[in-house]
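Every protein chain but one is kept in place in this view of the complex.
This part shows chain A:
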């Protein structure tokens, strides 16, 4: 019988890398989602075009292909990235493109009367966005953001293919060292699922907190 504790330790190390990637990727995705989402609603045609090009490009090409491109082709252009940097960059930009559409959709779904109220209160464009529109739109975005975060978590498994030692990579290591297949893969499936449940729970909690005091707002 193989001693699993050493291998389990290896898998837990992989879990740390996966969590790290997910958190950093999500942070970048969140920033990009707001930048590109607000960019698509901009008054200026140039900014709108730029944001649309970014979104269509990253949604249109496969995330896996983007990762390989970033890791293998960008060095030829003089930009050398470590696997972790490439992973965070690609995951963040990719999921950010999906998130941008969520931001745009949520802001567009806020009724016209809210904008009129902003004008009536003599709020500027930015002030109105910051104090009136976004607090309401945020609540609409949250559930979809939660789903996107889970998609991001799942997408992190791909970085194992550019030799970053995440959960999936470590499972492959355990498989090649022990010859056992069920134990490593069943373990990491379970860990991924638990991480996904934690994200779902976190988003639900956040949603409840943000909804507090907003009676009558459609969630």
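By definition in this document, a residue touches a chain if its C-beta (ideal position, glycine included) is under 8 Å from a C-beta of that chain, and two chains touch if they have at least 3 such contacts; residues count from 1.
We adopt the following convention: contacts and distances are computed from a predicted model.
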Among "Amino-acid ABC transporter permease protein y4tG", "ATP synthase epsilon chain", "Peptide/nickel transport system ATP-binding protein" or "Sarcosine oxidase subunit delta", UniProt's protein name for the complex chain that is not shown is "Amino-acid ABC transporter permease protein y4tG"
Just to verify: which one of A:12, A:27, A:49 or A:73 makes contact with the chain not shown? A:73
Could you tell which one of A:15, A:28, A:102 or A:155 touches the chain left off the display? A:155
Of A:9, A:42 or A:61, the one touching the omitted chain in the full complex: A:61
Interface residues of chain A toward the undisplayed chain are 56-57, 59-66, 68-69, 72-73, 76-77, 150, 153-158, 160-161, 167-168, 171-172, 175, 181-182, 185-186, 188-189, 192-193, 196-197
